[in-house]
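One protein chain omitted, others in place.
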Amino acid sequence: MNRKNKSYDLIMKALIWIFSAVTLVFFLLVTGFIIIKGAPQISWSFLTDIYKVTADKHGILPMMVNTVYLILITLLISVPVGIFAAIYLVEYAKPGKIVSVIRFTTETLAGIPSIVYGLFGLIFFVSFLKLDWSILSGALTLSIMVLPVIIRTTEESLKTVPREYKEGSLALGATRLRTIFKIILPNAISGILAAVILSIGRIVGETAALLFTSGIVPKIAQSIFNSGRTMSLHLYLLVTEGISTDEAYGTAFVLLVIVIVINRLSAYLAGRLRKRLQGGSAE
Amino acid sequence: MSNASELKKFNKKTRIMTFLVENLFMVCAFVSVLAVAIITFFIFYSGLPGMIEIGIFDFIFGTDWSPVYADGGFGILPMILGSIYATAGAIIIGVPVGLFTAVMLSRIAPKWLSRIMRPAIELLAGIPSVVYGFFGLMVIVPFVQKFFSLPMGQSLFSAILILSLMILPTVITISITSINSVPREYTEASLALGATKIETIFKVEIPAAKSGILSGVILGIGRAIGETMAVIMVAGNSPYMPTGLFSSFRTLTGNIAIEMGYASGLHRSALFATGVILFVFIMILNLVLMAITRKGGAVRE
Partner (left out) sequence: MIKVRTKDLNLHYGDHHALKDISMDIEENKVTALIGPSGCGKSTFLKSLNRMNDLIPICRIEGLVTLDGVDIYKDVNVVELRKKIGMVFQKPNPFPMSIYDNITYGPKTHGIRKKSMLDEIVERSLRDAVLWDEVKDRLRKSALSLSGGQQQRLCIARTLSVEPEVMLMDEPTSALDPISTLKIEDLISELKKNYTIIIVTHNMQQAGRISDNTAFFLLGEVIEFGETENIFNVPTDKRTEDYITGRFG
């Protein structure tokens, strides 16, 4: 009995360490590879030149600008809608059929593959609404994609605001709306910010949904009605059209850096949220 | 004390504003319902006619995908199988690795190791799929080609490797949360009966966390099936029935992404119809997920 226990233990323990090592090795491989091969590609011209192959300009500036542009417009659309939806679900909705339906559809949206979003964006925004390949089409498509994340995270954040604050405010004669905007929302800010940061990460990495909606023009989009290539799309095109491995490494490196920054930011915010829940210090 | 008049004072402007804003909240909440309705409608509207024209049976079970040829076929079975094989492979590799890593991080690892690995996993979760695909193309594909002496490294095997890597963060984080939610009483009871820590983990805690872990697996399946960019770069993308682990193959998602750019007419409809198939599959997956979470009170994300 003892011998059988011991060998079981040993085997499982070995597997645990081996598999964990596999994960760690994977992680190091991916990040290390991109960093080692990508960092040398970073130069001032790479980061600030425009992209015009005929003029021998291979900069990623237009793609970076377009990415920022896309992020801003997407957030502008999805964040207010998401926050208001979360407010409704937490503060107003009575548990029952309606809420279940809303939750089901929100979870459904979260599961739809990005290529299907791309198809939808193509038929609906680009064709049907005649918005053509544009930042706006891309932003509208991505807004629907990130909506579930914003709603879910904001909801959780709203729920952490202690009920006592709400009661205190109402007992003083404040209306429900005033209580929401003056007491509840300000205290849910870090959670909402976390949702925003998460969404930014999603937007930056998105390719399939943008391929057919915001287009592949490697120039800075002059308005939201223009097409504009983003960083991730640029990487994809560089690779699949076999243009330049070096540029691809450089682009991948920049993307990785962006992801790391976003990751650290959201970890920092999560830490602040946790501290607030435990300590309760105002600011 | 004219309380009567004061108590009955109503501000019309406030009332109107309140009405508008509170209804705005409700409208925003229904946006997701509206979105799902519109998406479902348009996807089916664009895809069903094509599917019917091709013939549903011929579409789903046909093995000949050659839409550019004059009387070519529109059978997507090769792609359906491609997606299934790739996903299955990713699960076979990714779930054990992920689960055991989760055990390590939640039960075994010393604090310093957790502090390094946790952020690493979160970072892995955030890396865009194009970057994974690029990595796959530059590292995994040449490696597979060399190691297995193949004419071309792009294969089902390479895709499975990359996909398992990509679903690791999902499986790990959800498993960790599920394992940590197991009531301490179960653990203590097992240990008190003389079981070792390892035995307790695998014979008590993991079974107790079963539904949470399962929902993580389902989410991993969803992610693998829906993955497009990364797979395209390492799969080879030949539209023929996958013949083996090292054959070039194509997924449903890859099919859409590759050909949409130049497709027209029935070809285009067929690609939308592929989208319908994907959509239906994901809906089914979602319902399975809901059934599991309802039964086991599992943890999401």
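Each chain carries a letter (A and B) given by its place in the written order, and its residues are counted from 1.
Keep this in mind: contacts are C-beta pairs under 8 Å (C-beta built on N, C-alpha and C of every residue); 3 or more make two chains touch, one makes a residue touch a chain.
Please read these numbers as outputs of a predicted model, since none were measured by experiment.
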item	value
Option from A:Phe128, A:Tyr165, A:Phe225 or A:Tyr268 whose C-beta touches the chain left out	A:Tyr165
Where the missing chain touches chain A, by residue	94, 162, 164-165, 167-175, 178, 182-183, 187, 280-283
Missing-partner contacts on chain B, residue numbers	1, 3-4, 6-10
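Rule of thumb we're sticking to: only the chains that are shown with their structure count from here on.
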item	value
Inter-chain centre distance, chain A versus chain B - centres from mean C-alpha coordinates, in Å	16
Complex interface listing, chain B residues touching chain A	14, 17-18, 21-22, 24-33, 35-36, 38-39, 42-43, 46, 96-98, 100-101, 103-105, 108-109, 117, 119-124, 126-135, 137-139, 165, 168, 172, 196, 198-199, 201-202, 222, 225-229, 232-233, 253, 256-257, 260, 271-272, 275, 278-279, 282-283, 285-286, 289-290, 301
List of chain A residues in touch with chain B within their complex	5, 8-9, 12-13, 15-20, 22-24, 26-27, 29-31, 33-34, 37, 80-82, 84-85, 87-89, 91-93, 101-102, 104-109, 111-120, 122-124, 128, 144, 147-148, 151-152, 175-177, 201, 204-208, 211-212, 232, 235-236, 239-240, 245, 248, 252, 255-256, 259-260, 262-263, 267
